[in-house]
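The complex appears here without one of its protein chains, the remainder shown in place.
Showing chain A:
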Amino acid sequence: MKYKIIRLLDVAGMNCFEPVVRLCYGEEPRQQVRKIGLFIVAPVVVFALFIGAWAAIAPFIKTKAGSLPSPVDVAGSLVDVYEFHWREYAKKADFARTGDDRDTTLALVTQQLADATERKAVVEAELAELTATLDAETAATLKKYEEAIENQTLVYHASQFEREQELHKLGDKLEVSQDEPREQYVASVREHQTLSARESTHLKELRSDLAAIRKSTTPQFAALLREKNDLDQETQFLDKRASLLSDGNRRSNVASAALTLKNADAALAAAAPGQRYDATLDYLGAEERVLSSAGAIYAKPPTFFDQVFTSIECVFVGFLFATAIAIPIGVLCGLNKVIMASLSPLISLFKPVSPIVWLPIVFIVVGGFIERPDEAWVKPAFLSSAITVALCSLWPTLVNTALGVASIDKDHLNVARVLRLSMWDRLTKIVIPSALPLIFTGLRISLGVGWMVLIAAELLSSSPGLGKFVWDMFNNGSSDTFSQMLLTVFVVGVVGLLLDRIMIVFQRLVSFDGGATAL
C-alpha cells in the first residue's frame, strides 16, 4: 500500500509529499522530517515571505486607480468574482424556471429581499447617524484649518505685493547703464521669484492636507459603507431575481406573446376590408414573437470562471491543431534526413516569430473564410486565437519528435529489419513508441508555451477569455478591477501549473526508462 501511494505520487509529479507518506508509515522519522522541512516547509515559508513583502510594499505604490492591491484585496476580489458568477447563474436558472419550482423560489426570493431591504434600512440609518457625528467632529477642525490657510494666503499675498512694489521702486531708480547695480537688481528680482514659488508650494501643501482631512474616514465608517454597498448589490440582485421569476420569466414572456397573438387573430377576424393586409402582418409578427420568446435564454454576461473555462478550451483547441501538425512532420523529419535538411530553414525561420505578429495575419485570413461571423458555429476571434496558439506552440513538439525519432536505438531498427516489419508496423510498433517520451516532453513544453501565448492572443483579438478579461479590467480602471487583474495573474499561474502537471502525468506514464522529469 505504501509503495502504491508513493508510486502514485511519483506519477502525479507530487514527490514532495512522499516524506509525509513515509512518515505516516513510521519509516526513519528523522530523515522524513528533514525532507518535509526541505520540500514542504521551506517553500511554504518562502511563499509566506513573498505575501508578506507584497503586503508591506503595496500601500507605497500609488497609482491612478488607488494603491497597489494588497493580498487581502486580491483574496477579496476572488470572493467578488465568485459572487458575481453564482448570481449570474442563479438569474439564468430563474429565467427558465416554471410551475411550482418557480412559485417556491419566488416566495423564497421575496422573503430574502424583504430581509435584505430591512437590513439595508438599518445600515443606512446607522451610516447617516455616523456621518452626522463625524461631520460635526471634523467640521470644527476643518473650519480652523481653513481659516488658518486663508490667513496664510493673505499674508503671503501681502508680502509678495510689498516686495514687488519695492522692486518697482528700485527699478525706477536704477542706473541701468552701470554693470554692478544692474546685476544686483537682477539678483534681487530672482530672489523674489524663488521666494514666491516657495510660498505658493507651501499653500498647495496646506490645501492637500485639508483635502486629506475631508476624505479621511474612520475604520468603522469604511466598514459600514462597505456593508451598505454589499447590501445594495444584494437587494438589486434579489430584485432582479424576483422580476425574472415573475414578469420577466420566460413563461410569462411566452404567455404575454400568446395573448398578443390571440388578440391579433381576433383583430384579423374582425378586420374591415381595407385593413386585412396590415392585420395579417401584425398576426405574423405576433406569431414570430411567440416562437422567439419560447426559445429565449437569459443573456448572461460571461463571468470570470466562464472566461477561465473558455481560455482552457481555446488553448486545447490550439494545442490539438499544433499536435496534429507537429507530430507527423516531426516523424517525417526524424525518419528522413532529406526532409529534415529541407525543412530546417523553414522551422528555424518561423520558430522565433512572436504571437503578436501572427495574430493579425491569422485574424484577417480567418475573417476571409468566415463571411458572417454572427452566424458561424465557431467565433472567428476564438478560432484566430486557437490558430495563433497552434502556430506558436507547435515548434517544441516538432523538434522533440524529430529528435526522438532520429535518435532511435539502431538495434531496435535491426529487430524491425530481421522481422521484416512493414513500413507502417515499423512506425507504430518501433519508431513511435521509442520516441514517445521525447514527444511528450515536446507536448508538455508546447502546452506551456500555448497557454502563455493564448493570454496575449485573447487580449489582442478580444476573443472571450482571460486575456480579454484583463483588458476589460484595465479599461475599467477602478481599484476593484485592479485587484481582479492581479487575481488573474494567480489564476493564469495556477491553471498553467495544472496543465503542466497533467502533462507530467502523461509523460511519466509513457516513459519506460523511468528517467527523472524536470520540474
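Methods note: a residue touches a chain if its C-beta (ideal position, glycine included) is under 8 Å from a C-beta of that chain, and two chains touch if they have at least 3 such contacts; residues count from 1.
Following the convention adopted for this analysis, contacts and distances are computed from a predicted model.
Going by its UniProt record, the hidden chain of the complex is named "Nitrate transport ATP-binding protein" among "Nitrate transport ATP-binding protein", "PhnH protein", "NADH-quinone oxidoreductase, B subunit" or "Aspartyl/glutamyl-tRNA(Asn/Gln) amidotransferase subunit C". When the missing chain is restored to the complex, the residue among A:114, A:378, A:419 or A:505 that touches it is A:419.
Contact with the omitted chain, checked across A:36, A:436 or A:453, is made by A:436. Chain A meets the missing chain through residues 409, 411-412, 414-415, 417-421, 425, 429-430, 433-434, 436, 510, 512-514.
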